[in-house]
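Of the protein chains in this complex, one is absent; all others appear in place.
Showing subunit A:
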Amino acid sequence: MANSSSLANRLYRGEANINIVGRRKMWFTIAGVLVLIAIGSFFIRTFHLGIEFAGGSEFSVPAQVAGKTITQDAVYDAVRTAVHAVEPNAQVNAAQQVGAGAEANFKVRSAALTATEMSDVKQAIATDLGVAESDISDQQVSSAWGGAVINKALLGLAIFLVLVTAYLVVSFEWRMAAAALASLVLDLLITAGVYSLVGFEVTPYTVIGFLTILGYALYDVVVVFDKVRENTRGITAGSTRTYAEATNLAVNQTLMRSLNTGLVALLPVGGVLFIGAGLLGAGTLKDLGLVLFVGMGVGVISSIVFAAPVLSYLKDQEPKIKSHNARVLARRAQRSDDVAAGGERTRSGNRTASDEVPAFAGGTTPRPGARPVAKRQGGGAGNRPGGKRR
């Protein structure tokens, strides 16, 4: 029997009451461990760079040999088989036809091979396709992407971070900017860590996906912080909840949105990943789908369990908030003597069905997900904590 306290229902109402911010030590520990693992992996396992970064070998096979015409697919299959015979994990890019007519030949790029490996591969291709080995030529190719693109991408990243920090400081405040950046850095580190640990190939598309995550991760955080800002506006005027509690309320209120957003954003990316990896095997789609899926997934989670806790931690250091928190707690301690379980006096008028659910033991602490206002009809936000309306 579904009742009003079923998690889904509470989620739907934004009253999930999950104590997220209160457990911030746990989140910080988890995040710290993950970051250490990621960084350790960077050094120990390093990254598996694709042809586009590390350079590679290129084989070209003429399209017409002795009156025989070879197809593009046949060349690709032959090269892939041959390369994988000597180097099972090597990346092999799709074949490309260069030129037309009698001059045409097919080029296939693979991960860098040694000289002996190359001659083995050539031999295998020649046998497979039935062409003379001398007709097949091989070359070393440099990185197509090279340092320039990466350097510029990093420069862009740096400029973006500076600008976005300025923007967040102006439109929010510096603590929020710091928390948002911390969560962004966490996203990037963990995503890179996953790549390093699992040994996924890092291709240009991975980098592109990585840059896409930037915008997305911050976007998500901003939405949560927007709600936090709304909930905590004028918080020091009242004395019902601490900053951390107000933040937790905001997280709970936006939880459904975060989950919805995460789902809606990950569904299409999942489609890309599914098609790319499932149906086509390796390739651009898989590279992009993978990095986006990992990064956006981490982004959604970290905006919930990392950004907000960091923010509340930073805010708790602020003198004004510190004294406010102390006041709230003192008042609550004083009252807990004469108030029985069942809620605060100040909020007795606002109770909804869900408020009747036995909430946190002790009852004096407002449940993290408790709504400040929940009148069924009319009046609306009559009893909102001060300053919440705009």
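Couple of notes before you dig in:
We take it that a contact is a pair of C-beta atoms (placed from the backbone, for glycine too) under 8 Å apart; a residue touches a chain by one contact, two chains touch by 3 or more; residues count from 1.
Note that in this section contacts and distances are computed from a predicted model.
Missing chain, UniProt name from the options "Protein translocase subunit SecD", "Cytochrome P450-SU1", "Phosphonate ABC transporter, permease protein PhnE" or "Phosphoribosylformylglycinamidine synthase subunit PurQ": "Protein translocase subunit SecD".
Per the touch definition above, the residue from A:61, A:285 or A:328 contacting the chain not shown is A:285.
Interface note: of A:153, A:169 or A:301, the residue touching the hidden chain in the full complex is A:153. Annotation for subunit A: contacts to the undisplayed chain at residues 1-4, 6-9, 11-14, 58, 72, 93-94, 96-100, 103, 139-149, 152-153, 155-156, 159-160, 163-164, 167, 171, 204-205, 207-209, 211-212, 214-216, 218-219, 222-223, 226-227, 230, 253-254, 256-257, 260-261, 263-272, 274-276, 279-280, 283-285, 288-289, 292, 296, 353, 371, 373-381, 390.
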